[in-house]
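One protein chain omitted, others in place.
Showing chain A:
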């Protein structure tokens, strides 16, 4: 078969530096999906953007041919004029969707306007016909009310819906090739499953080819026929997806596979019941009042957490898993005393075994200071959680300064010790954060949290901004530190696979409610709640034999009315959280 697009010997560089993409070759056949896989800095995004020549202004195409074949002859996309690129290729024969649906649509224009523009740019169609086409497209990508979508602004839609709008925008001109640059990375896992399903369906219907840029081997296994693995601007391994996924030949591909978090296989024995609890949350409810923009309408109440009961034994890891809006971060903030709770809730913290509990929900200034020394936080985004204007030493010493501990020399000694602990060279103390990679920054963030020698660490999605292989290292580091220093973790994540590895106990949250709670092995192999089942089913795994089960996802991630009888709400009230087996609680009617 003649490929639709074949890229040969592509090299791209910035200025006079060594090229960031070197002699890359790949080809996409009509109707097939090619996955460009790699970690950040691998050059996968630059390569796919080069096809449409949407590159940063300083980037230079050093060499390469990009042949797009068509019924009326071939085009070399590296050579054609800018005008022809605009008129015939961009948005017409090749469409593109981007990673961040939140920011890839103009906030000030209606969705309909932004989508119909594509038709008007490439064809002369009457206003009414174009609108009809767009509405059909909206319906096809799963908008229940296309007319309403036409009139909506992007900020009125959820992330998944915006990505559907982006897909509609790409599909409306019926392109031969769709380039999707990490299209689902910013989405929740159940939404990701549905969007991937939609893309696959559309592809089967229209017969278009797809280039899927991703870092996630699980997504590759679910979507691609061909795979190109890239690393530092070079192609490491290329070929049909199935053999590569079954038996990766190149060491780098194997490395990627090993780093990918996996769902645990064996069922471990249940842990013993000796309960020395470092943290206890009892009946915690948090209601936020959303003030509407108009002063005369009533404010709405949002329950971020509802009757949350959690216990964290000393030296263990308790994970809270949920999608955006599930209340998991609110729960973590409450545990740290950063958020007040509604009356009736209690958070108890025990500094040492048998010590008198400290009431986190009701602390005076002095006790708060003491508590803050015991409980620290590691944040999600290592890029924004370190001040770019402070040297590492100052960043690390700041907690000590705030609590008035030690002098300058002691600060330095302590900071050096912590750097060694997290596996960074000590001579980095005088540098600024911009000199560090994402993984190194997250190590710094951990080092800062450890400066005060806390007993409890709250980790809020500490690895979700990192590459898989770096994620692996950070998780290992967190595990090592926990065991070496007898730390206890409250671990917040949206990623079940990450949690499966590090947690002793997992609580699954949905819209402020814990729906199921169990040790990870039990949760993965015997999930009871439809929402938990949906989360597990939606997780893309790098295994061609285990595709995403969209039916399970749709059912569990949908409204509670679509759940089986035993899990449904009675009116507004959720069923109680029932202990089914020892250590396995499910929100259901028995």
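Following the convention adopted for this analysis, a residue touches a chain if its C-beta (ideal position, glycine included) is under 8 Å from a C-beta of that chain, and two chains touch if they have at least 3 such contacts; residues count from 1.
By our rule, contacts and distances are computed from a predicted model.
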Protein name as given in UniProt for the chain not displayed, "Peptide/nickel transport system permease protein", "3-methylmercaptopropionyl-CoA dehydrogenase", "Protein translocase subunit SecA" or "Amino acid/amide ABC transporter membrane protein 1, HAAT family": "Peptide/nickel transport system permease protein"
Among A:36, A:118, A:279 or A:304, the residue in touch with the chain that has been omitted: A:118
Hidden partner chain, touching residue among A:28, A:59, A:130 or A:157: A:157
Residue, one of A:92, A:253, A:372 or A:442, that touches the chain absent here: A:92
Sole contact to the chain not displayed, among A:37, A:77 or A:169: A:169
Chain A, residues in touch with the chain not shown (by the definition above): 52, 54, 85-87, 89-92, 95-96, 98-100, 103-110, 117-118, 121-122, 153, 155-158, 166, 169, 291-294, 297
